[in-house]
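One protein chain is absent from this view; the other protein chains keep their places.
Right after this comes chain A.
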Amino acid sequence: MSETPADEGGVEISDVVRFEQAGDGSSLVAHVRGEIDTLTAPLLRTELDARLPAAPLVVLDLSGVTFLGSAGLAVLVAAKDQVDRSGHSLKLVCGSRIVTRALQATGLLGLFDVADGVTEALSS
């Protein structure tokens, strides 16, 4: 991973997302956390762009997300597009009401394959 110092607003990558390999290395779990808004979304986008292409199965674990704004929604849709294009699959673990609600209100929830938890997302 590249050593990017604190981005604008003092937001560090580790404040926004942490990656974990799962299974035999064929799956990638991205634990996203905090508030994903216009400030943090570009950072998340850059990280996902770099890590997603290699994994046949990507699980976006949003259970640590406390706010999801339109910029964050755009990142999720871009991730989904990227994964679809390469014939891989992406699963979403929503967690909190605010995440589910943001996806629901925009009609985007139906685009995603949603799982109740990371374990379930990896096993199905």
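To be clear about the criterion, contacts are C-beta pairs under 8 Å (C-beta built on N, C-alpha and C of every residue); 3 or more make two chains touch, one makes a residue touch a chain; residues count from 1.
Assume contacts and distances are computed from a predicted model.
The subunit not displayed here is recorded in UniProt as "Anti-sigma regulatory factor (Ser/Thr protein kinase)", chosen from "Quinol oxidase subunit 3", "Acyl-CoA dehydrogenase", "Anti-sigma regulatory factor (Ser/Thr protein kinase)" or "Lipid II isoglutaminyl synthase (glutamine-hydrolyzing) subunit MurT".
Within the full complex, the residue among A:21, A:38, A:86 or A:119 touching the omitted chain is A:38. Listed residues A:22, A:57, A:98 or A:122: the one in touch with the omitted chain is A:98.
If you put the hidden chain back, the residue from A:26, A:70, A:86 or A:119 that touches it is A:70. Listed by residue number, the positions of chain A touching the unshown chain are 9, 35, 37-39, 67-71, 73-74, 97-98, 101-102, 104-108.
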